[in-house]
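With one protein chain held back, the other chains of the complex are shown just where they sit.
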Amino acid sequence: MSPHPLRPTLTTAWSRLETSPLYSLNVRDHFMIAHSFRGEVFGPAQRLHGATYVVDATFRREELDTDGLVIDIGLASTTLKSVLAELDFRNLDEEAGFTGQNTTTEFLARTIFDRLVVAIRNGRVGDGARGLQRLSVTLHESHVAWASFEGSV
Amino acid sequence: MSPHPLRPTLTTAWSRLETSPLYSLNVRDHFMIAHSFRGEVFGPAQRLHGATYVVDATFRREELDTDGLVIDIGLASTTLKSVLAELDFRNLDEEAGFTGQNTTTEFLARTIFDRLVVAIRNGRVGDGARGLQRLSVTLHESHVAWASFEGSV
Amino acid sequence: MSPHPLRPTLTTAWSRLETSPLYSLNVRDHFMIAHSFRGEVFGPAQRLHGATYVVDATFRREELDTDGLVIDIGLASTTLKSVLAELDFRNLDEEAGFTGQNTTTEFLARTIFDRLVVAIRNGRVGDGARGLQRLSVTLHESHVAWASFEGSV
Amino acid sequence: MSPHPLRPTLTTAWSRLETSPLYSLNVRDHFMIAHSFRGEVFGPAQRLHGATYVVDATFRREELDTDGLVIDIGLASTTLKSVLAELDFRNLDEEAGFTGQNTTTEFLARTIFDRLVVAIRNGRVGDGARGLQRLSVTLHESHVAWASFEGSV
Amino acid sequence: MSPHPLRPTLTTAWSRLETSPLYSLNVRDHFMIAHSFRGEVFGPAQRLHGATYVVDATFRREELDTDGLVIDIGLASTTLKSVLAELDFRNLDEEAGFTGQNTTTEFLARTIFDRLVVAIRNGRVGDGARGLQRLSVTLHESHVAWASFEGSV
Partner (left out) sequence: MSPHPLRPTLTTAWSRLETSPLYSLNVRDHFMIAHSFRGEVFGPAQRLHGATYVVDATFRREELDTDGLVIDIGLASTTLKSVLAELDFRNLDEEAGFTGQNTTTEFLARTIFDRLVVAIRNGRVGDGARGLQRLSVTLHESHVAWASFEGSV
């Protein structure tokens, strides 16, 4: 790995020890879609099928807001629901925004992450939510598999 | 507790007390399908969408077999998997057996029940499984909803 | 297996074998309340405290309706939510309907059962729901404890 | 729904409709054991291995006691823990009580059932518990398998 | 995948790659409290209500101790239980330490974190626990919401 100016010591032990404290708040909802995949790696999933995705949206920040909150949990829930409503009960193969795209669980986690970040920046999750620093979106597709995307807000 | 107006009469109170003891064994698996529904009651679920169904197959009997088992758990798991494989990664709207049928969660629970009963009767789940008396099939469609069918084998 | 002294006599063994088949559909929601209990058996729970109750309402019937449903899942969910809203975010010690009553988990399961039965009979869960025969209400109070009440509709 | 050939006749349809109402209370705990099985049906489980069993003990009765309870949840939890302590952290192959017995999950569910019934009858779960009518014991052995035994107290 | 406008620049991409390996051990328990919130953002939660919090305490370190442990799981469990006992079955609105404080789930996660850190530093979790480097405390308030705080020990 190439050196980086932000790397303060030679040991690799510093990074987690020194990471800042972090508050998280999670809300859960779900959506149900049809889709198919292109590419031999997908095997039988190349056929039209579908999935229930149980979605965890985890909002993170270093300091609570003046109400003692990471985020208004009511607004977080309704915002997540409105983002999922754009996908719910649809065949993703026919959605304009996904043309030529394999709508894998990983990809959908990123898509929902991006849409939630836009909602946060637009103030739809409240003014306090502007203090959010990171967001993680996890899609549970069964009792044995899930995928997530986490990044900065 | 104060009297409840909905309480049944004492003359019906005997049945559970007298029910026989019962052993159960459950195995879990899942399948992922696309489908749509017909009828205004279904609202947006009339559009083509899909679901992951996490399936619990619960086998029941009054006495254990000579090995101390309700059923061979390995055979139970592979039989359940083979029954689900007939549905997995498919668009149920195009399956011949379901023409004109709303493939609701309840209906699919019954369908899988019927197919497992045939497998039991055909000896695919082992000779010991012939002693099974009841079977319950539950389909979890999300973290907030499931449906099941239970009946005699 | 060696003989069990607790085994009931064969004359009671028929009842489960003869029970009719049964479809079930479950919806889940939750509510959060404060309360306290009277009676030494409750120990520290005699102090004012509270609970989150995650509620499963399980609707049962022997035959599906003409849409292939146990019940309209949308109406079931909104009806459950409206019943729980009468309890949510309240101190049950101050609710007129519960004066002199220990609002145990078991008791609350029965209370919600009774209110859902009234809603079913009043047609609030749809005309199809009039075909329901049994209802079970389960309140999960933690990861290690739950209580339920099941009865005829 | 189209006719199902497996549907029982109407003459057996009365029993569930007439079953009495029932309260249940569940407490959960766990134990960890080693054991092996004899018989070809067990395949690799004939080797010495082990399991964590997460145990649900579900107590049932038709009427609540004078405190509004199915059972004192504190006594129920400590009684379950004391019954499991007799098995916990042991090699069941070397326990005198299980000589020549395959300690399958089903069998262990029945064993714990029997021991809890003795505890109930001996008054270890409180005087109120003498009103209990049924008990179910479920052993979860993984995220995909469980077994249970239910019977009269 | 098509480019995402929200993707951070490559210059920030190094940090996770360089993070040190990390062991974690988690124990779970719960507590039940009453409280109310001040501030319009809380809506109906301004009324006196309550919650069950299922608590995960996750202890983290880079190297195992000489017994091959992150922490003595028995001491971890009893320490967590003793910290939660200070909150359990109480009305947090009347606790001296929380005067003028909204006892949100986020805030309570931090409070329990702070108290566990003191216990670790005081040796209550064993000498080996002095090697712990990070701690995460998660409070599940329902099946759809949780909050956590993670920081250095």
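When the chains are written out, they are named A, B, C, D and E in that same order, and each has its own residue count from 1.
What we mean here is this: a residue touches a chain if its C-beta (ideal position, glycine included) is under 8 Å from a C-beta of that chain, and two chains touch if they have at least 3 such contacts.
Keep in mind that this is a model prediction, so the values were computed, not measured.
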### Message
Counting contacts across the full complex, list the positions on chain E that touch the omitted chain.
### Response
1, 7-8, 12-17, 19-29, 64, 67-70, 72-74, 77, 101, 107, 110, 114, 117, 126, 128, 151-152
### Query
Mind pulling the chain A residues that touch the left-out chain?
6, 15, 18-22, 39, 41-43, 60, 62, 64, 68, 101-107, 109-110, 133-134, 138, 143-152
### Message
On chain D, where is the contact patch with the chain that was removed from view?
### Response
28, 30, 32-35, 44-45, 47-54, 88-91, 140-144
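Criterion: only the chains that are shown with their structure count from here on.
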### Query
Do chain A and chain B face each other with the same patch, meaning over half of the contact numbers show up on both, or with different patches?
same
### Query
Taking each chain's centre as the mean of its CA atoms, how far is chain A from chain E in angstrom?
22
#### Entry: Sites on chain C at which at least two other chains make contact
1, 7-8, 15, 19-22, 28, 64, 68, 101, 107, 110, 143-144, 151-152
